[in-house]
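A protein chain is absent from this complex, but the other protein chains hold their places.
For reference, chains read A and B in written order, and residue numbers begin at 1 within each chain.
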Amino acid sequence: MKKLPLSKIDELFKALSAGQKLYIPADDAAGQAKFTVWQEGLALSQKLNTVRSAKDLFFPQVENLVGFKVTGKQIELIESRDPAEPFVLFGVRACDARSFDILDKVFLAEPADTYYKARRENGVVVTMACTRPAETCFCTVFGIDPTEPAGDVSCWMDGESLYWQANTEKGEKLTAGLSMLEDSGEEAVRAQQEKTREILGKLPLKDLNLKGFDGEHMMELFQSPKWASLSESCLGCGTCTFVCPTCQCYDIEEFNTGSEVKRFRCWDSCMYSDFTKMSAGQPRPTQLERFRQRFMHKLVYFPTNNDGMYGCVGCGRCLQKCPISMNIAKVIKTLGEDKK
Amino acid sequence: MQQGLKEKAIQLLKDKTVDRVVGWKAGEFFYDLTPAVFHTPEEIEKDFVFSVFSGANLSKYLIAESRKGGKVAAFLKPCDTYSFQQLLKEHRILRENVYVVGVQCDGTCDIEKIKAAGCDGVTAVREEGDGLVAETLYGEHRMSKKDALLDRCAVCKSHKLVVYDELLGEQGEEQDAGRFAEVEKLERMTPEERYSFWRGELSRCIRCNACRNVCPACSCEKCIFDNPDSGARNKAAADSFEENMFHIIRAFHVASRCTDCGECSRVCPQHIPLHLLNRKFIKDIDELYGEYQAGADMDTKPPLMDFTKGDADPSVVYERGGDKA
Partner (left out) sequence: MNRDPLIPMIGVVTKIRVDTPDVKTFRVVGLDGKKPFVHIPGQCAMLSIPGVGEALFSITSSPTVEEYLEFSIKKCGCVTSWLHAMDEGQQITIRGPYGNGFPVDTDFAGKDLLFVAGGIGLAPLHSVVNYCRHYRSRYGSIDIVYGSRSKEDLVDFQEILDEWCREDGINVHLTIDRAQPEWDGHVGFVPNYVKELGFDTSKTVVMCGPPIMIKFTLAGLMELGFDKKHIYTTMELKMKCGLGKCGRCNIGSKYVCKDGPVFRFDQLDALPDEY
């Protein structure tokens, strides 16, 4: 365990951004936190979490895949992927840190997605423990401990100091170059964790019950009559998908600049009406089917394919941002009512 | 007030005036209400809520609801009634299948404002006179309701319920609360300052489409932005400027049909003040074509869908200085 007086945090950021990009959560013009490239003078946000999740750094909203030059009957391939750059991602909360494991299961499964893989290999994740969880947090339901976030390096912050613990080889390597860090005992961190755990015990959503959300009950859950009322006011806007740290559906589209056809991928949402629409038909004709798909995927299909790991980390962003206040916690509760 | 609405809803179901009711359903924390359809008195007793957080405009749901057969009741606040009437004018809602209960409102609140005032971990909110008391994981907070109002409610343009089958509470008046003040501030900026302002605000846009999907004026069955043949479809824009065009194009598409209900800004996850774009258009329309409020009545034609000899000439652009770089 190492520590640093908070007064020296800019020195730390300066060292971390030598030779690579450092991303820290910083407040934007509307007062909400966002991962921003650090420059002298940029202050660390005091907000609990960013609006856009950390997945942006590994799976960006838009990414060039390849380019084509078409001349007459001939096609030429043009390599156009973003160059892989090393970077440090600072201030990731435990929920977003777990989301990387979930995204890894999808993108790094054979055949591995080379774009994602390059970013993962180039990124060092420095996480930050939470001290003031919100009422919308329920990461503990998924076995995540917000006081002990996973990552290449884990950090804790109190009124005076930043505490720093390297966990992996990548983390050790990063730490080696940081001469401003001093050795430290663990008492202050343990005390803080105790205090935070008291609050975790009071979170209104801590008792969400995931029993029955598994492959065995797939058909029963799929056919539940409750989907109609759950989905009826869903606008199909896609906000939940875009702020969610684990949503990873994407579209592959092309853009013709006139001299080159750029093939890119961009985020897509299973909530959108054209997600599964093809010339032969539309298997999900109404919002009910689309709404059901998103939650069945996160709560049943994904765990079925991934040894029981759920596709949600309880970050609470969908609870905060859905225009009509529908979210995964309400879905879990409503469907869970049947299984008493 | 909530009790009155609940009783009215139950009465309308029991005497078979309607077979279902559109309202707001209780959530986990008192502030997270979801629009919902209630079919039985039991459902209403259990889950129906009308509170300072009933900000959602229910009129857009009636486009689909009024076509599902039977008759549906809807509780509409004054701003909601303007949207409802505008949709009637556009023949989007089948009037005979909707029973409108007009509900007076003195402003709905924004949980984001309450949180920004330093309330973390809000687990419940209650009204106490003119104030709000928020219970949180970290203690109790008090603030005045006035400070927690949604931006649109702070400059509410009208307490008048323009269409209803029945009224709960009293009829209200239109009022001038200075809703164009922010727009005037933008107008006084130089073009460079204004450009910088909007580029900054719109840079936060994540293209979630919440603004479009919640807007009662955006009810096209197939939106131009979803249509691959339109040339404007972009899930991912070529650059940030093209991305910003989404908002400008959308503002043009709803111009003179937008009732200024403010839902677009309420739902934006990135707190972009989209309503300012629409309000600018409303101000311009008022100046160029005479004062017009969309949805205020059934008969007046929207100025952009009408033609009179006195309409502004294209030269008005030069008069306004639009030819200056």
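The definition used in the following text is that a residue touches a chain if its C-beta (ideal position, glycine included) is under 8 Å from a C-beta of that chain, and two chains touch if they have at least 3 such contacts.
Owing to the predicted nature of the structure, the values given are computational and were not obtained by experimental measurement.
Where the complex has a chain not shown, which of A:F58, A:W164, A:F213 or A:Y250 is the residue touching it?
Once the missing chain is taken into account, the touching residue is A:Y250.
Which of A:P111, A:G159 or A:G201 touches the chain that is not shown?
Residue touching the absent chain, from the options given: A:P111.
Which of A:C130, A:C244, A:C270 or A:V313 sits in contact with the chain that's absent?
Checking each option in A:C130, A:C244, A:C270 or A:V313, the one touching the absent chain turns out to be A:C270.
Spell out, residue by residue, where the missing chain touches chain A.
65-66, 68, 70, 73-77, 106-107, 109, 111-115, 215, 218-219, 222, 248-252, 254, 256, 261, 263, 265, 268, 270, 275-281, 283-284, 289, 293, 296-297, 300-302, 304-305
What we mean here is this: only the chains that are shown with their structure count from here on.
Using the touch rule from the top, collect the residues of chain B that touch chain A in their complex.
Those in contact with chain A are residues 27-29, 32-37, 56, 61, 116, 120-123, 136-138, 200-201, 204, 206-210, 212-214, 226, 235-236, 238, 263, 266-267, 269-272.
Over in the complex, which chain A residues touch chain B? Could you list them?
The contact residues of chain A facing chain B are 28-32, 34, 48, 51-52, 61-62, 132-136, 199, 202-205, 229, 232-233, 235-239, 241-243, 251, 253, 255, 257, 264, 266-268, 272-274, 319, 321, 323-327, 329-330.
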